[in-house]
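The following block contains the structure, expressed as structure tokens.
The complex appears here minus one protein chain, its other protein chains still in place.
Every chain is named by a letter (A and B) in the order it is written, and numbering of its residues begins at 1.
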Amino acid sequence: MKKLSIIFIAFVLLGGLSSCVKEKLDSPPANGTDPNIPVNYTVRALKARYVGAGFEITQDQVISAIVVGDDKSGNLYKQLAIEDSTAGIMLMIDASGLYNMYPIGTRLFIKLKGMYVGQKKGLLQLGAYLNADGSVGGLLSSKTSSFIFPGKWGINVAPIVTTIYNLNGNYNALQSELIELDNVEFAAGSKNVPYATGYGITLKDCSGNTVIVYTAAGYATFANSLSPSGNGKFICIAGVYNGPQLTIRDTTDIFLTGADCGAQAGLTIAQLRNQYAGSPIVLPSGTAISGVVISDNANGNTPGNTMFLQDATGGMQIHFTGAHPFALNSNVTVNLGGDSLINFNGGLVVSSVAVGNAAPNGGSLTATPHTATVAQINANSSAWESTLVQITNTSIGGGSNTYGGSHTVNDGTGSATLLTLPGANFASQLYPTNSANLTSILQQNSGVQLVIRNPAIDVH
Amino acid sequence: MKKILSILFCAFSLATFAQTATVKGLVKDELSQKILDTAIATLVGTDFKANTNADGVFVITGVPYGQYTIEIKEGGHASYSQVIQVNQPQVVVGSVGLKISEAVVEREDARDKAVIEDVPTVTITDVEAKDLGDVNIGSAIGATTDVFISVTSFVQSEARFRVRGYNFGQTEAFMNGLPVNDLFTGNGLTGTWAGLTNITHNRDITIGIGANDNSFGGVGGTYSLNTSASAQREGLNVSYGVADRNFRNRIMATYSTGVLKSGWAVTASFTRRWADHGYVPGTFMDAYSYHFSVDKHFAGNKHVLSFTAYGAPTIEGVAVASTAEAYGLAGSNYYNSGWGYQNGVMRSANIRNNFQPQFILSHQWKINARSTLNTAVGFAFGKNSRTGLVYTNSPNPRPDYYKYMPSYLTDTVQQALAEQSWRENVSQRQINWDNFYEVNRNNYTLVPNAQGIPTLINSSLYVQFKSVSDQKRFNVNSVYNNSITDYLNFQAGLRYQLETSENYYQIADLLGGKYFVDVNQYAQLAYPDSANAAQNNLNTPNRLCTVGDKFQYDYITVQHNFTAWAQPQFHFKHVDFFVAAELKFTSFWRNGLFRNGLFPDSSYGKSPMQNFINYAVKGGVTYKIDGKNFLYANGAYFTKAPLIGDAYISAQTREQVAPGLGNSQVYSGEAGYMYKTSNIKLRASFFATQFNNQTQTISFYNDDLATFVNYTLTNLNTRHLGGELAFDAKVYKGFGVSAVATYAQSIYTDRALATVTNDNSAAVIESGQTVYWKNYNVGGAPQLAATVGVSYHSPQAWYVDLYFNYYGNNYASLNPARFTTQAVTNLDPSSALWQQIIAQEKLPNAFTMDLFAGYTWLMNNQFAKMKKYKYYLVFGLNVTNMNNNRNFITSGYEQYNFDFKTRNLAYYPNRYVYAYGANYLFTVSFRMN
Partner (left out) sequence: MKNFIIALLAVGFLAGMSSCVKEKFTAPPVTNTDPDLTANATIAQLKALYTTNVPVQITQDYIISAVVVGDDRSGNLYKSLAIEDASGGITLSIVGSDLYTTMPIGRRLFIKCKNLYVVQYSGMFQLVAYVNGDGTFGGIPTSTETQYIFPGKRGIPVTPIVTSLASITSPNVALQSELIELDNVEFSSIDKNQRYADPVNLISVSHMLEDCTPNRDDVAVYTSGYANFAGSRTPSGNGKVLCIYGVYNGATQLTIRDTTDLFLTGPSCH
């Protein structure tokens, strides 16, 4: 009996304890839930019913559409661009701060009965009543809960990829939808100007098709920001104002960072050098070169703002507006658009490049030096300017017996100047008195000048 | 019972030999006539002894013929002895009624008096009180011999422990056979007899769903009191107590005649508890209670007619729960934001005023030796009210309103200044009554007069209101009991209940102004074109109210209940089992007395009736392994009608009920093991209860909307699961040890659906909004509670009990609004803010120690003259929370306000109620009987 009791107690306690196992805590669903409202209509069908005059929807029709443009930046005001898989329309609500409740990516279920469709300058609007001019008045915020039922949020709507040419032909079909235009840029006169300039600024593609981008002054937070000058991807809401007109949701939708249509992306250094024809030129926007950093400003023998960049075709000396962070052997692209290519003491230099225009491509590379005699170097000093050269079995002499200052390199075929800046951190080291293999940058500075990066790697 | 005795008697008589005899008897409690199954009978001077079995019967066998003194002892009772002649094979001592020992009486008394009325009364806030209305649950259940019940009710009441995590509405309460649950909230009306601890010893408490002879019972069990004059100890008892709790002084007097030869019995009891200043600053108490009962026994006890009247007019200034920031700045966990000085005198803004006198006429009829019919008829009426402050077009008067807290400020200099001001300037933490007077005296408003002409009147902006519930109850309850055979007895009952409850706001004090204008200013703003929307009562528009006038809302609810139940119980040698069934018809409606301007068509007059038919069944089996070891298991299924208080989505303004209003279902099971000897009692059990489809309405004042917001939750499903252990042993002579532990889990098992409305808008703000709180804890009470007690009871009539208590797994109760998609709209689930919004705070675990000690001095020994009666002086001391744990949060809750715009959780942080630090009650009583 005792045994039975003990077993029973054990059972009771185990039962009690095991039942209290922690279960996973609930949580509201990520991205919310959709209301249980059957959808029986589309935006396209709704739009199709507009034939020249505004109308009230009297049937129990429900659409479900996703907000693709809200008023967060202020560029849309008291309205939301919504679209379903068939079309888009502008939803008018007489309130500000709509993005708090109905941000981009929110699916709205809209009970259309009692709402109106009208248009303003060709833009179809869905709202509470018709104004005398045929446009639509916004729903009062106290009434929105009777018509608009928000569902899931955070829905990612892919923009419709189109072209300016196609848009100009189909703007009524695309209106109030999120679109993407590729390889476009602001036209001359619309670059580097406030977004809210006049009656809009012009966007063009490389074939010359254009469209207006309108930003209202005083509302959009970015109204006074400057438009970019590059070329690339442009995402916006397709609008209508007596014709196609684009509305930017925010500047984060604009990726005009590439070289513009007339520009020269992917230029080789040799091609760049060839553009110099005797007088300074301003490089067109989009001009960029890539290569390996062969200078080493960590050891101080190249000024902090100076970079020597070498690719398979040649080398280029670049002067930045400040010290740049790129170490020896970095793989770098430098955007030179707007900067000047000049002749500086006999060498070609791109001058006054903003440090931010240089970007690492990742990884490091090693440039291959031209192995040559001093005579060959002197003969090819223009072609090999700003690249690495290697001289075998040469003597170094003259001046003091330390690297600092000017010395003569002579391998028996000829001589050249080896210059080490007094600020270089190896300036006080002794240089070898016997013959050595020497690697250096060939710099044209009132004649050929050899510049080593540091003795540890360049002098053997 | 006698039959069983004789059966046993026969069984054993076969085994007896000549010249030896069997001595047997049945032991009961003299007063309650309950069987005592842990008594021990000894033949003095011999080794012959026996324990009573589960039926209260002892059997001593093999007793040689002769004369003996038999002594019967039981822990809680005075011993009994009698000389017996053993001169035949079977000697039946008979039915021995033991009187409860004086020491135990005094101890129970002291504990009752120490604790029952002493759970800190902290109001949660005026408006949130409803869902925590059962905070006093622990104290409501009193002493019995079951150590589990006595510990959970006495000792653990300080932690607001709730047995099995149920709210008190799950327990059926009875007073002298009359059901005394409030039909509006479901809760037992224990407050109506608060303070009457002298006459409420006779309790019959069951926990869970076992069989009960007097009613079908709730899923939580039953709680019955017998205060009839015949059940009271004869004599006079007068006492004075001094304490530092919510009262400072207590006087009590009780006189009972006992049952006189004429068949009459009369008892009268009176108590007053009072304090100008309670434990928490700004609180006070003035509580009276009275009880009068007269019984008449007719026809040789065949009929007993009993009349009882009692009541407890109580006025109490209660404390208000506050936030960690406010407690910290005030430097005390007993900071109370609910009071301030008026003209230099302490004044509380939160005053409870309760008085619901009850009258009961009951009739006990012993139809024959096997059957009884007990009937009770009762009538009660009276008001419960709570005061608060209404503020219109004026700043929130609450000193700890979030906009007044330093944490609200962003500028560090101003924040530091505000903190300093909060710490040093006491008046900044208090209610500024003088300012209310000044503002009200100087405020004039244009109000249309009878002719519609705007007239300038002096109207109060701040008003102290009373939220009143004026109730009338009529109950009839009849229970028939028949021991049909020795194996079967049968109970059945019929019950009718009628309750009306008028609920309204009433002007308690205009605070210096002449009038208060009864309009809803916020509806006026929201509906500028409607002349009517702002009127709280279109029947008396723009009414100028003065003190005593009803305003804002006024409605009556009426409920009828008719219940029938039946229960056969079977008793066999090793197995007892029972089944029971109940059928209930409920009907209720609302009758609006104001025509609300926002709901002109659904606020005034009688609403459609809501009718519900419910049934419940239960059954259980006990396996009696032997006289010491028992196994039992019970199961039950209930359907329950919703409570009126939860049925209407905004009962204050309209008759609309919760969507899909319907019955809830309760499934409950429990099983356990018991071990009982005269020295050791052990019970281990586990229980599982599932509540499905409950409806609950929460109303709270939203500071930002300046109106009541109502959340009606449907599909509210909870599960309560856990184990209980109770152990009580007499170790050596007077030393005893007891241990009680509960480890349980109360969780929401499903997502609830919320219907949200607010009282200044005609619109339903949300309908069918999902509340994502599945598997979260039902907060508000510790789910782990353990107590170990050691006691010493000296033969010299003094005793000391020490209890060590540990509480854990106490969770803050939840705000459903935070578990909706709206609360986390546009947030990433992995973001810190999302996680914070849906995090449930686990309150710190706590340890406390309690002391009970007492001494009874029989004065007759000192004063030779005293002969006719026995005279006692009894001293009792209780120190609760001896270790002075002042950081013990007994309950915490998420505020119902949530700022959906900013989602700044610092605006509405959790609020907490702390247990009192070390506190005492010392009593001196004089008794004569």
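As a convention for this text, a residue touches a chain if its C-beta (ideal position, glycine included) is under 8 Å from a C-beta of that chain, and two chains touch if they have at least 3 such contacts.
Computed from a predicted structure; not experimentally measured.
Check B:Asn435, B:Asn775 or B:Asn826 against the missing chain and you find that the one touching it is B:Asn435.
Residue-wise, the contact with the chain that is not shown comes from B:Tyr404, picked out of B:Tyr404, B:Phe562 or B:Phe804. Touching the missing chain, out of B:Thr61, B:Gln90 or B:Gln342, is residue B:Gln342. By the touch definition given at the top, subunit A reaches the unshown chain through residues 94-95, 140-142.
Hidden from this view is one chain, which touches subunit B at 238, 240, 249, 251, 253, 272, 274-276, 284-286, 315, 342-343, 345, 347, 351, 393-395, 403-406, 408-411, 413-414, 417-418, 421-422, 425, 428, 433-435, 437-439, 441-443, 461, 512, 521, 524-526, 528-529, 863, 865-866, 871, 926, 928.
Basically, only the chains that are shown with their structure count from here on.
Subunit B has its Cα centroid 67 Å from the Cα centroid of subunit A.
Contacts from subunit A toward subunit B in the complex involve residues 1, 4-5, 8-9, 12-13, 15-17, 19-20, 23-30, 32-33, 36, 100-101, 103, 106, 142, 145-146, 150, 153-154.
Across the complex, subunit A is touched by residues 526, 625-626, 629, 631, 671-673, 675, 684-686, 688, 721-723, 743-745, 747-748, 751, 763, 765, 768, 770, 772-776, 819-821, 823-826, 828-829, 838, 840, 901 of subunit B.
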